[in-house]
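Take this structure, written in structure tokens, and hold onto it; I'll ask about it next.
Here the complex is missing one protein chain, while the rest keep their positions.
Letters A and B name the chains as they come in the text, with residue numbers starting at 1 for each one.
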Amino acid sequence: MSVLDPAFILGHYNYWVSIILIMIGLYTLIAKKNLIKKFIGLNIIETAIFLFYISLGDIDGGVGPILPKEGAVADTMIYANPLPSAMMLTAIVVTLCVTALALSFAVLIYRRYGTLDAGRLMEEL
Amino acid sequence: MTRSDIIVRTIARLMVPFLLLFGAYILLHGHLGAGGGFQAGIIFTSALILAAIGRSRIEFRSQPAGSKLWILGVSGAVLFGVTGFLGIVSGGFYLQYSLLPLPFPVETIHAIMITIVEIGIGIAVSGMICLVFLTITGRGE
Partner (left out) sequence: MIPVTDHLPILVVMIPVITAYITPLVGILLKRTVKGIAVVALSVNLACSLLLAHYVLINGPISYHLSGVPPPLGIEFVADHLGAVLSLLISAITLIAIIYLSATIPELGKKKTSIFYTLILLAVGGMQGIVLTNDLFNLFVLIEILAIAMYGLVAIRGDGKSLLAGYKYLLIGSAGSALILIGTGFLFISTGTLNMTLMGDILPDIINSWTVLGGFALLIAGLSTKIGLFPLHIWMPDAYAHAPSITPVISTLALKAGLVALIRLIYVIFGPSLSAETVPLPSVLSLLGAVAIIICSIVALQQADIRRMLAYSTGANIGCIVLGISFATSAGLEGAMLHMITHTVSKVCLFIAADAMLIQAGIRRIEDFRGLADEMPYTMAGFSLGAISIIGIPLSGGFMSKIYVANAAIGIGLLIYAGVILFWTLLTALYFFRIFRFAYFEPSHREHRLHETPWPSILIILILGGASILLGFFVEVPMEMIRPAAGILLGGGI
């Protein structure tokens, strides 16, 4: 399949969304001067990664990978791969911790210096 | 801190019991379906934060609350760690529960032990997230 085939491009729209989100996040991380905005950029990147992982595991029309009570239908059932979701649960916890830490740092920095402008703050270092 | 708007206050007061119930459901459902300690802990905490937003934050922010939350969070984490070591004591691997000498079938033992672990995680998460909330809004560490 050619990379330029429209069906290929449209068929992988979930990846394109992730890529665009990652690029938006990267831009925010690099271009914005405000420390909290920089971290918001990082959060956008990480959310895009979660989206990427979860769309990796999902199947069109798939259900949650839980065995139904009557085992008969289990063989023909289409189910989503649960592992990426489980991994992302852990990654969300980790991101939450880092976000909490970053916000506490930002609050304390704002209290010390009265500004969150990265350009001015990095001169202080 | 001024008192909140009456709509916010009423809605918050109405929501809190349902959120707590939902958290308990998620917590106890963790071993066989979508759910688990972390989500339940977050839901508990969001209920508490909603209550704090509905009322004023003053009584939520006192010093004893901080150290109690530390104890809560830490004991949850220790509960998780120690439960894992029960697997080693019973002759299996870390976090392996199937060999525990309890008078139940293996599935029941799994369900019981995983629920205990989930409760530990839930306690730890809600304690720590509350602390983070206090730290960000309050005096700061």
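We adopt the following convention: contacts are C-beta pairs under 8 Å (C-beta built on N, C-alpha and C of every residue); 3 or more make two chains touch, one makes a residue touch a chain.
It should be emphasised that the depicted structure is a prediction, and the values quoted were computed from it without experimental measurement.
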item: Of B:V8, B:A24, B:I49 or B:V74, the residue in touch with the unshown chain; value: B:V74
item: Candidates A:I9, A:M23 or A:C97 - the one touching the absent chain; value: A:C97
item: Interface with the undisplayed chain - residues on chain B; value: 67, 70-71, 74-75, 77-78, 81-82, 84-85, 87-88, 91-98, 141
item: Footprint left on chain A by the chain that the document does not show; value: 22, 29, 35, 38-39, 42, 45-46, 49, 52-53, 56, 83-84, 87, 90-91, 94, 97-98, 101-102, 105-106, 108-109, 112-113, 121-122, 124-125
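In this text, only the chains that are shown with their structure count from here on.
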item: Chain B-facing residues of chain A, complex; value: 64, 66, 89, 93, 96, 100, 103-104, 107-108, 111
item: Interface residues, chain B side, partner chain A - complex; value: 32-34, 36, 38, 129, 132, 135-136, 140-141
